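This is the structure I want to talk about, given as structure tokens.
Heads up, one of the protein chains got dropped from this complex, but the rest are sitting where they should.
We just call them A, B and C in the order they show up, numbering each chain from 1.
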């Protein structure tokens, strides 16, 4: 029976770990916040006292951490997990981090004979709870096949993006397009309404036409257009503007690495930073709509 | 039996008129280019020698012209069509023009007791030929109902956008979002490929994820990703970059009228103008991809 | 002795007219606001009851109005001033309006045998009061020479920009550069301070280096760096953000007319519109600094 060490039980990690429990995996869990650990222990996970403790006898490690520095801190160096995991272990690194950082961890894993995948997710906390996340995965296809059952316990779309780091690259590309089209939708909604259109009518026309995109389909930023969208609930829930800002920053790091010109993505990042300066970082990222309304 | 005068037989107008013929309407047609007139005459239309000649005894006028000044020139003034059409006539003005210009023509129509709709389309020449255009319509809902059969002979989605001019506003909002997401997709494709991803894989991941949009669904700008997209045919066919530039200019006129801030739309216009300066105005608008590749 | 009719006695027009009085010209003045007219009458001007009244027996007309529509309304049409001025009159149109609008008024003047110059100013209310305005002038060089003494009574730098409308073109080019470098300076100041520099030190280094520009020289947007700058007086005085927004809109009209790509200017306009949405339109345009500070 597969034993999984799960490290990082935040807004995303906690529901993901719970889905692994439901699917019947042995789970050893650790987080710096004791409450999350105890929460899962009630559901049948084994509480670990440290990351090192969590990976004892684990066949697989799943990690879900805030940023590159946490991931590098967990895995690299003389006291990092890669130095203590048994050869042949499988590591599914699900954090959203810089592609360059992901590749660094990949290389270290290879030198220790450990198979690792960078596997950032999209779908938000709702997708994490429902087990319908999208995984964008970088690393060997054969490794992905070994891990498929684990991913499928947490998500619905399991994409092999390419070699080491490709999961992170796909994630930042996707989220950059998402941010740009959220802003494009928001500014068009505001312009249309200011020129006399009903927001619901305009939203529906664009949704069904060549302006159609995911935000018009699932996540309209104008309050009241979609009953269940964050915009209709005071921009609460969903995906925080500060997290989108983080992802747009990672995208710019990738653009810098390749010398890519991304005028729309770069501008989206600057507009989200303006929004954060207005104290809206904790609201859903569709709150960018408010920049464009009096 | 309804007699329709159709004025303006360009790339869009010609196939639209042909679909009206197929649907059994009496058609009187005029264009400054004699060839187009003769072409339709072979199919059973009555060739008119002028716009004034075309509207003799017409119940309905449909016009499809390049720009605001042509539309104002056709309808307004002492020699304009509005001065000669019989009261109760129906005018379906399908050109893409400035909302302000559309409202001016609406007002003049009202003073002559003529019902007019601004009804710009989307769907391109392919949609015009197939009779699957989208109409975005401004004016009275009751007028739209009278004209519905005519629209349905030419298109598939018939949207009532709102009051006078609202069709034009919806059109420029939609096309502004379209242009922005085309550029966002193109820059993300280039960045992803420059960072090691296969274009087809990246396109598919984004299409199915929150980055999904109409360009990823129908019209990928990277050559070879979609067999039938203009990008795979040397950026030929489709919707010319110079026409998208025109529409983005109309969007900025609307934004100026309402004082709306549209950072993404404004930047899209500037990038398309750069493209035109490189001599690419006659290529499909997805040619913006080439800005981002060495 | 030259009699000048001065029409439009707002924040700029009033001090400009006063300088003409001081220089010894006969002045007939009109404004829709009676108070301004009476104010100048006390100083020796003749109060007129209408624009038509003001231009009776005038050799020269100077106008200073808010926007294109006011200028066209004043001069054009059967009741416009151009129809009543005596041939050989001289018109100095000092408003900041669209180049296209200026050219329309030029053409009408020519048909009436009247010499006209478009002569927008820069220098703000302080320059108007001190008589140190800059005039950017479009029209015949010979006409400019006839008017030179009048311009010199109101300003210091008298530039002949080129043919009809060229004054307006020069003005919008200049103000577009000004707006962009104000924003560039503001964002660099904020970034430098956020990275540990003293604002005064950073401002001084850039001022003396290749980043030097007029805003660093005269008008630093960071509060306290320059004692007399609007930034140090709560962004009061100076040149209102809403007027800069207007000028940036005129610049975009000129860019549209010529198909010019102006990514920086277009972005500046969008950022100023964001600022107006935050209710800061009446503050000095250096208030854009506040977008970039928490």
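The definition used in the following text is that a residue touches a chain if its C-beta (ideal position, glycine included) is under 8 Å from a C-beta of that chain, and two chains touch if they have at least 3 such contacts.
Since this is a predicted model, take the numbers as computed values, not measurements.
Peer 1: Report, in label order, the displayed chains that the undisplayed chain touches.
Peer 2: A, B, C
Peer 1: Among C:180, C:240 or C:275, which one touches the chain that has been omitted from the display?
Peer 2: Final answer for the missing-chain contact: C:180.
Peer 1: Determine which one of C:220, C:262 or C:283 touches the chain that has been left out.
Peer 2: With C:220, C:262 or C:283 as choices, the missing chain is touched by C:262.
Peer 1: Provide the residue numbers of chain C that touch the chain removed from this figure.
Peer 2: Output for chain C: 99, 122-123, 134, 136, 157, 159-163, 165-166, 169-170, 173-178, 180-181, 183-185, 187-192, 194-198, 201-202, 204-206, 208-214, 217-219, 251, 254-255, 257-265, 267-268, 271, 291-292.
Peer 1: List the residues of chain A that touch the chain left out of this view.
Peer 2: Against the left-out chain, chain A lists 245, 249, 252-253, 256, 259-263, 266-267, 269-271, 273-274, 276-277.
Peer 1: Hey, which chain B residues sit against the chain that's not shown?
Peer 2: Residues 263, 267, 274, 277, 291-294 of chain B touch the chain absent from view.
By definition in this document, only the chains that are shown with their structure count from here on.
Peer 1: If we look at chain A and chain C, which chains touch each of them?
Peer 2: B
Peer 1: Give the chain pair that accounts for the most C-beta pairs in contact.
Peer 2: Summing C-beta contacts for every pairing gives the maximum at A-B.
Peer 1: Give me the superposition rotation angle from chain A to chain B, based on Cα atoms, as a multiple of 5 degrees.
Peer 2: Copies differ by a rotation of 180 degrees.
Peer 1: Counting only residues that touch at least 2 other chains, which ones in chain A make the list?
Peer 2: Residues 263, 267, 291-292.
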